[in-house]
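Here's a slice of the assembly, chains where they normally sit.
Chain nomenclature is as follows: A and B, assigned in order of appearance, with residue numbering initiated at 1 for each chain independently.
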Amino acid sequence: MKDQIDTFERIESEVRSYSRSFPVVFDRAQGATLFSSDGQAHTDFLSGCSSLNYGHNDPDLKQALIDYVSRDGVAHGLDMFTDAKESFLADFERIILKPRKMTHRVQFTGPTGANAVEAALKLARKVTGRHNVIAFTNGFHGVTMGALAVTGNGKHRAGAATPLSGVTRAAFDGYFGPDIDTADMLDQQLADPSSGVDAPAAIIVETVQGEGGLNAASPEWLRKVQDIAHRHGALFIIDDIQAGCGRTGGFFSFDGMALSPDIVTMAKSLSGMGLPLALALVRPEHDIWSPAEHNGTFRGNNHAFVTARAALLKFWADDGFARRNADNAAYLHDRLRRMARGMPLRGRGMMAGIDMGSGDTAAAVCRACFDDGLIIETSGNHDQVVKVLAPLTIPRAQFAAGLDVLERAIAAEMDGLRTAAE
Amino acid sequence: MKDQIDTFERIESEVRSYSRSFPVVFDRAQGATLFSSDGQAHTDFLSGCSSLNYGHNDPDLKQALIDYVSRDGVAHGLDMFTDAKESFLADFERIILKPRKMTHRVQFTGPTGANAVEAALKLARKVTGRHNVIAFTNGFHGVTMGALAVTGNGKHRAGAATPLSGVTRAAFDGYFGPDIDTADMLDQQLADPSSGVDAPAAIIVETVQGEGGLNAASPEWLRKVQDIAHRHGALFIIDDIQAGCGRTGGFFSFDGMALSPDIVTMAKSLSGMGLPLALALVRPEHDIWSPAEHNGTFRGNNHAFVTARAALLKFWADDGFARRNADNAAYLHDRLRRMARGMPLRGRGMMAGIDMGSGDTAAAVCRACFDDGLIIETSGNHDQVVKVLAPLTIPRAQFAAGLDVLERAIAAEMDGLRTAAE
């Protein structure tokens, strides 16, 4: 493994990141377990940042892919019609859209979340003829220039090395404490012709800010923001890239919230197996693209269509999976509450964590977990939140064992801090 | 197939494009042949816009992928170390970089060409502390906001629906005719402190403009532009996304040109099988990213690492493939010259075509080809160039037959036009 790590250190760019926290070489993966090349098993509480909600190499998805490749299914199709795409679309309509009475069109953007966000913002500007977009504190939407402009993270923004423009930053739900309704503030600014906030093309929001610290917006606040968007002539965009696909329970993170976004962006767990796939759901009246106006070589990743469809059929054909997610989430929140010792809990559903108060403390906890066979990461504006993103399919025993590791690490760190303070 | 097409028309966004030219549903593909779901075979002279240089489902690449998936190889790894990535990197270094004495670091950006371009531009701005980037007339680099700013195509630019900034447009080689050296013009402007052209962070160029009309830059002009970049403190970026991976002969489109770009962007055929994969090669002194400063969920597409490595081993371990490409290219150019009846030829190597003088004529030729079982598309600022992008691995007989189809279509269209004119 040492030789392999030498290869990375010699050839790969300094931009690499997670490999610094988990300095082993992974080889195989099954379900909630990653195996390093020395054969050691690691329980995965990171799940590709919510790209592996159904676990690694789910046997049914894997088999569907092998069958497809074996029979010479089209792998790369630009945006040509393919059998694999048609099957996905038809089942996506039947299983996801129709039951929710959503009439959205599906746009296959380039196969990254950032690309879906770029498409959404371009389309909102095209539809409205306006330039400004409202985005929120601590939002994360990707690092290509259009997506980066709506992202809040200062370290990522600095990577642009040139000013980012076209965005007005508003305060997320609860940003100024529980007593200040930040939606009302936004409404006041948009209603004031002299506020200096230009009429927006769109308001883009995550229901739970996955990178920004697991801040969860309330349904009331989200409905208010949607209403503000519509009253002020803007499109309401939900970026469901990290919170969607079951992570907070339902297929969409806003299921059951009586929301009706104009555009929804999806990626990460969409393909079900971690393959690159992204899409934007667009209300049909806004689908005014001219052909190829937004394009991309890999917008037809047919392997991903195959596994994405298999995931729909396996996990979303009835409500069993959503119920299981709710049950897992209840267990998770209960465990976290107990181990948190009064530190604040963050998140919703199966994206939840503990605000450790400092990035150093949170990092120390994650390091200790890794030494104990658990892969887990931080989140938040100061990396202060230890974030549990276990596969939704994780067996309860493995989930419990992983949480035991986390509990021990937190206890040790807290005890160490208390001892140091004395 | 009618039902399938209904699905697309009902659910998929209006942005879809190639499916309008080729209104059939593709199912399987092997080598240079695409099979529609009605069983019909189509010879592919589009090759996923140069993403399928090694043909569809190359048996060795396909087997490598099946093996990997079957043994539960890690599919999605964020940017963690994986065995598949290490193997790719080590062989990329051994087979591609070392023989060329290139010391570049490999950055796996998000798995799209646009994302690699975004990373390259951000890094160039970060390295130089400058904002301006020089890009060329008729260049195409992607449609996310940073890449779109360097793209010349007006239809794509309009999709942004907001001004694109940070870019100065220069004239590509030959843009103002054979007597005007556009590199000298750029040099004069950069040397003039009052030209209004701000000192650039980078000059980004394609050696052959794949979307812009198969305009091929001469090695002399490219060397001059590289020299201009360096004399004026800018990074020299070659976007080799469409022209690389053997399309013009060697692995890099600039092989043998005595060029030494600071950054090279690659995507399209990199994975060998059409899977999403992109990278930026960065000279080590410019690799000043902080960890995760540019990130992306799918930057570790391990399936693509596996097939990309298999492609390196199969096609680039010796110079046989490059020689075959040269031979194929000679055949292609000879055929094109004869069928062109004096119309100008465009391109270099296995990306070549005929300038039909008008987009309507070129479109008519492509339509006729499709009716005759050949998939082929146009390129150029007026879509006036019929572009041959056959798989590099295409058997000579199939290549010849496809070119026969094209020759007949051109002849018919030319005869039709002559008759109409009379």
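Methods note: a residue touches a chain if its C-beta (ideal position, glycine included) is under 8 Å from a C-beta of that chain, and two chains touch if they have at least 3 such contacts.
Keep in mind the model is a prediction, meaning the values are calculated, not measured.
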{"item": "Full complex stoichiometry in copies [only 2 chains shown in place]", "value": "4"}
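The criterion applied here is as follows: only the chains that are shown with their structure count from here on.
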{"item": "Angle of rotation relating chain A to chain B [CA atoms, steps of 5 degrees]", "value": "180"}
{"item": "Chain A and chain B, separation of their C-alpha mean positions in angstrom", "value": "30"}
{"item": "Chain B residues within the chain A interface of the complex", "value": "4-5, 7-8, 10-20, 22-30, 34, 37, 46, 48-49, 51-52, 56-57, 62, 65-66, 69-83, 85-86, 89-90, 92-93, 97, 105-108, 110-115, 118, 121-122, 125-126, 129, 131, 142-147, 149, 155-156, 158-162, 165-166, 201, 241, 267-268, 273-276, 280, 282, 287-298, 301, 303"}
